[in-house]
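Input: one structure, supplied below.
Note that one protein chain is taken out, while the other chains of the complex remain in position.
Labels run A, B and C following the written order; every chain starts at residue 1.
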Amino acid sequence: MDKQFTILVNCTDETGLIYRITRILFENGLNIVKNGEFVDQESDHFFMRTEAEGTTNESALTEALTAILPANSKVEVITGKKKKLVILATKENHCLGDLLIRNHFNEWNAEITAVISNHDLLRDFTERFDVPFHHVPADNCSREEHEQLLTEIINRYAPDYIVLARYMRILTPGFAQQYRGKVINIHHSFLPAFIGARPYRQAFNRGVKIIGATAHFVTDQLDEGPIICQNVISIDHSHSAPDMARAGRGIEKMVLAQALKLVLEDRVMINGNKTVIF
Amino acid sequence: MDKQFTILVNCTDETGLIYRITRILFENGLNIVKNGEFVDQESDHFFMRTEAEGTTNESALTEALTAILPANSKVEVITGKKKKLVILATKENHCLGDLLIRNHFNEWNAEITAVISNHDLLRDFTERFDVPFHHVPADNCSREEHEQLLTEIINRYAPDYIVLARYMRILTPGFAQQYRGKVINIHHSFLPAFIGARPYRQAFNRGVKIIGATAHFVTDQLDEGPIICQNVISIDHSHSAPDMARAGRGIEKMVLAQALKLVLEDRVMINGNKTVIF
Amino acid sequence: MDKQFTILVNCTDETGLIYRITRILFENGLNIVKNGEFVDQESDHFFMRTEAEGTTNESALTEALTAILPANSKVEVITGKKKKLVILATKENHCLGDLLIRNHFNEWNAEITAVISNHDLLRDFTERFDVPFHHVPADNCSREEHEQLLTEIINRYAPDYIVLARYMRILTPGFAQQYRGKVINIHHSFLPAFIGARPYRQAFNRGVKIIGATAHFVTDQLDEGPIICQNVISIDHSHSAPDMARAGRGIEKMVLAQALKLVLEDRVMINGNKTVIF
Partner (left out) sequence: MDKQFTILVNCTDETGLIYRITRILFENGLNIVKNGEFVDQESDHFFMRTEAEGTTNESALTEALTAILPANSKVEVITGKKKKLVILATKENHCLGDLLIRNHFNEWNAEITAVISNHDLLRDFTERFDVPFHHVPADNCSREEHEQLLTEIINRYAPDYIVLARYMRILTPGFAQQYRGKVINIHHSFLPAFIGARPYRQAFNRGVKIIGATAHFVTDQLDEGPIICQNVISIDHSHSAPDMARAGRGIEKMVLAQALKLVLEDRVMINGNKTVIF
């Protein structure tokens, strides 16, 4: 019976790459369902994502592809294993709630295995969906000690991705490096505008006419990681800073959900400090 | 020296098409710069657009591609010849003005060779840009006689595309069939809402909160042809029908220009009553 | 202590209305916090919404305002009583889920008192939020009999508004008339495009480049009632009809939540088949 494969290739650009790759797929009896390629002209780098179906063996395919590609190429052959998520939250419920409902109704090929928070506020809500909730207070401990506690719980669940659903504490570079390319944050502004704390207050003070939200991978630079999705809404002079925060919540949860869908469908490839989205 | 090619392929779907096509390109020494494919699952049809560079011969390449594709495939190998446009307008200046400025500053690999109108109102404006203007009054003649006069002038210029820049007369099915896939219209609503006359008045009467514009190919069914681009803006209860018309003009000219850019860059393939945009 | 008032006035237009109304407010010691007016030039009708604070008596204020306004004026003086909602749903969880979370965290000055469905599918989910769920099957009964059963349950809760959160049955004109101006529906297209059943399938067949959602009051004409909110998202040729449906869910729940927020804050006045939104 046919299996679904997603094949991700990432290598230095050369003439004939698509030909060589599709030849291997053809020789392995795979039918291409969807295909996307991108060449980054500045870095001379080639990215390709293919959805295919057939009966081939993953490791053989990976080996065959690696053999015909330039040295240092990165090849991933992904089949439909359910991905595991851990969510970090603080006090705001809108992003967490949206994710828990999607999880409850199996909207994605993924499972929320735990919610962790530095406050105990969202426990009852989370447990209504039968998802384990861990309260890890940040009081009376250093940032590093707190992250050590987080890490222990996170690693217990061995998640594919960690989602910061309005988690309001700054993470250390060490934390980001440990989970490189696996931590997704929703920032409540259209980055790079209003980096850092209280972006709606900053937006109010600046008198902007649009506000937005940005989902991005977390790196060791605060709010500087590769952007996955952004969206905005119009506001006007009659919006107070709390009005903006309220209006922005709808965009935040929508942008986070879009970004997560793309990531879970293996449509996002990291290209330095940017993303390629297929 | 390297030439730029755009290669469009359109055929029944089969396993191995991308492999076969890219093999031919590779064997002809072409480097792929950009590639896009799409399979219409409902009609089982394959579409591919490739930008490539190299020194090959167009007719040989077309022949080589046709040879390895299913019967009835359509292959186009396009090089950078400047395309010729004829614009039809009536009284409104915003879409025409936008196109004339882009033409004046050579924004596109295309040339507006003539403007034709059923009124003489836009003559002075058009001629300021050194573009020939033809007034073809529609009074005292049948719709068929009028189109016969239009056709004679249009054919004199042998245009690649005919652009209806708020041309306010309904064209006969005969006209549309004569220039099948070559006539682009901007309709001042987000089709299929508000087909036909006075869409802003219709929008006002219905009390919608968004209005829009649609650029589409003209077929023998009024406002029913393949859609290329659409966009919308928000309005509210304080907009009168003329306010909406004014606000809509900005979207109309933007959508028409976007559609034309896509068409002139050979990014639009017609798929029955739809478009595939690469 | 100061109370908050929202004052809605709706009457034939005349010179001096704002002056007369604000004089009454001033004489009653009210401070205007926010004010909006609109004159419908076509119907010569005046609409005004005022947020004010002070210590006056509602019925005295209503009487004083009515006394200085044209005959047949409509005056409402609203204080902050919590509004009651009944939700009707079928099988889709996204709009219902979004509303239940907002209700759970008291986001609005309103309470969801019950959920009613023609299927039993959403019972467990609804009851996790401690909201009563009523299953009213539509099998083996006429449309009128089914609505009779619905009506009995609805009336038990005496709701201020009935929200159709992707309720997939067509309501009779009789039902709409019974709850005139109190029933809010989310339609999964940018009306008036794609009225009726399966709008995403209609959108797919037409090949549109944008899809949308519309929140509107329900009248006896299907999908023809006063529009409250609309929004759209871009799609492309690669979206199947189910892809569109999935993408559209985010917009549907956002538009419904926006419309409900406006209605619950008494910002929406019905003007024939349109709305005035303050």
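The rule we apply is simple: a contact is a pair of C-beta atoms (placed from the backbone, for glycine too) under 8 Å apart; a residue touches a chain by one contact, two chains touch by 3 or more.
The structure displayed is predicted, hence computed values, not measured ones.
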Candidates A:Ile32, A:Ala64, A:Ile101 or A:Ile227 - the one touching the absent chain: A:Ile227
Sole contact to the chain not displayed, among B:His104, B:His135 or B:Arg180: B:His104
Residues from chain C at the interface with the omitted partner, ascending: 15-16, 18-19, 22-23, 25-26, 31-37, 39, 234
On chain A, residues whose C-beta touches the chain left out of the figure: 38, 40-41, 190-194, 206-210, 212, 226-232, 236-238, 240, 271, 273-277
Residues from chain B at the interface with the omitted partner, ascending: 34, 93-94, 97-98, 101, 104-105, 125, 128-129, 238, 250, 254, 257-258
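The working rule: only the chains that are shown with their structure count from here on.
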Size of the rotation, in steps of 5 degrees, that lays the CA trace of chain B over chain C: 180
CA centroid of chain A to CA centroid of chain B, Å: 37
Distance between chain centroids, defined by C-alpha means - chain B, chain C (Å): 41
Touching two or more other chains - residue numbers and ranges from chain A: 34
